[in-house]
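As you look at this complex, bear in mind that one protein chain is not there, while each of the others sits in place.
We just call them A and B in the order they show up, numbering each chain from 1.
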Amino acid sequence: MRHTKIMVLLAAAVLLLTACGAPKDSPATAAPQQTVEATAAPAASAAAPGTAALEQIVTTGAVATDNPFDKPVYDGPPSMINPEAAHYLDIGPVDTGAVIHWDLSRLSSTMAYAQLYTMLTEPEQFVGQTVKVRGQYYNSPDASGQPGYHFVIVFDNAACCELGIEFLWTGNHPIADYPQPMSIVEMTGLFDICNDGGERFCVIRVNDLNVVQEAEPPSLTPMP
Amino acid sequence: MTGGIIETLTMYLSYPFVRYALIVGVLVALSASLLGVVLVLRRLSYIGDGLAHVAFGAMAIATVMNVTNNMLLVLPITILFSILLLHGGRRVKIQGDAAIAMMSVGALAIGYILFNLFPPKGGNVSGDVCTTLFGSTSILTLSRQEVWLSIGLSAGVVLLFVLFYNRVFALTFDGEFAAATGMNTGLYNIAIAVVIATVISLAMNLVGSLLISALLVFPALSAMRVYKSFRAVVICSAVFGVVAALAGILVSILAGTPVGATIVAADIAGFLLFTLAGLMKGRIQG
Partner (left out) sequence: MALLTCDNLSVGYEGRPVAKDIQFAVHPGDYLCIVGENGSGKTTLMKTILGLLPPLSGTLKTQGEGRRIGYLPQQSAAQRDFPASVKEVVLSGCLNQGRGLFYTKAQKERARHNMERLDVWKLQNRCYRELSGGQQQRALLARALCAADTMLLLDEPAAGLDPQITEDMYQVIEQLNQAGLTIIMITHDVAASLTYASHILHVAGTPLYFGPKAGYLQSPEGRRYAQEGKA
């Protein structure tokens, strides 16, 4: 056939494109529900936005184990802002500086969601930058059973997808200082990548937590 | 006031995801508007929507089967259905539009059932469905790889279209005559079906089904209101698609509206404008 050559080229091009589509899964898995979970939660919030992101976050600076099914162990410093610190919680008050590099509170919710997604999937470029976020507050229990991990969650416009990031409030604040879950909070802090026992995750380190709208505490009256 | 808008836009353009959205949106719009001319003139305008739903169903199957790369399943299935629809011809017992309707709705329903029976781990089903269909978050959460993919895809489509322009015209205007003069119309129809299915599958992941079907149809229809020669229609369609995508993305950024739907709104506005222009042109020429 006269045009066999062209058709072969076309087929090759299609196959090539298939290969190119490889690493990222459907965007379906890119927008996960950031439910509160245990230690795995911070890594999960960064990892779930797509397998590619997972590879990227977990394997950068990672050490492979013998068992290929184990998650690679991250061996970066406990905190990228302050690499000399012994533990990621050991950092004192942070200096956010006068300039806010990324003000997510000024963006529409879909835009804020998108920017947070970028920050969680390509975090290296944001380390040490000042971020301002406005969203819903959630917490989750740590090993002791008490609320030990605190998150701010950003929804997109239709509230159909959500994304969260852990934040660290410097100073030893008891749980009573934190607002009710689902309160609207606003914070300005430094973006950081931390290492907790081989788990890599992103946080925002804030000095002040500004509660914009406190939520109602859960009702204790039993259902009729 | 313009100073304020420019300032806001500059602020937004500093965000990488905004730049990616602009690049990918414009490139996908370019490819789609070229292909759309062929589809609209073949009276197959609804095929974009139908194939996008088939791609969604295929994606559900792929997710359920835990296939590592969805495209391995989505692309072949969509291409198969595309060939069936575009090349079925006399041998297909069911008429074109009925076939599209059945495939479209059936794939959507089966896909959604599968997602509910076997939800992807750690997944948000309505979020998945919403993202794939309406694409508001998918176009804003693109990786650099996807930007390169869209660049490659549109370059491919534009190149193919330019090289095979005369054959595409002959095939679309009068396939029977083209076959009578010796063109291998069967092969070319399959090639067109493959290209369209590829663009739709990849674009669905980038911009959502709603948007891709609109991008296929609106530019061509608008161009045909005003222009008389095939070449003019093709060029105008491409320009229209790109301008509408650009305008839609910029407006959605500034106003905080969902990206995909805003681009479609821009397309509608453009279509009305062109219809008006066509009417006035007709009146002037008497």
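The criterion applied here is as follows: contacts are C-beta pairs under 8 Å (C-beta built on N, C-alpha and C of every residue); 3 or more make two chains touch, one makes a residue touch a chain.
Since the structure is predicted, the reported quantities are computational estimates derived from the model, not experimental observations.
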Among the chains in view, which touch the chain not shown?
-> B
Which of these, B:L86, B:A170, B:I190 or B:L216, touches the one chain of the complex that we don't see?
-> B:A170
Answer key for B:L30, B:C130, B:V147 or B:V233 versus the chain not shown reads B:V233
Among the options B:L9, B:L72, B:A101 or B:M183, which residue touches the chain absent from this view?
-> B:M183
Footprint of the hidden chain on chain B, which residues?
-> 41-43, 90-91, 163-167, 169-170, 173-174, 176-183, 224, 227-233
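Convention: only the chains that are shown with their structure count from here on.
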So what's the Cα centroid distance for chain A and chain B, whole Å?
-> 32
Which residues of chain A touch chain B in the complex?
-> 1-3, 7, 10, 13-14, 17-18, 20-33, 44, 48-53, 108-111, 113-115, 117-118, 121, 156-158, 160-161
The residues of chain B that touch chain A in their complex are 12, 15-18, 59, 63, 68-72, 75, 79, 120, 122-124, 126-132, 135-138, 140-141, 143, 145-146, 148-149, 152-153, 156, 160, 184, 187-188, 191, 194-195, 198, 202, 205, 253, 255-259
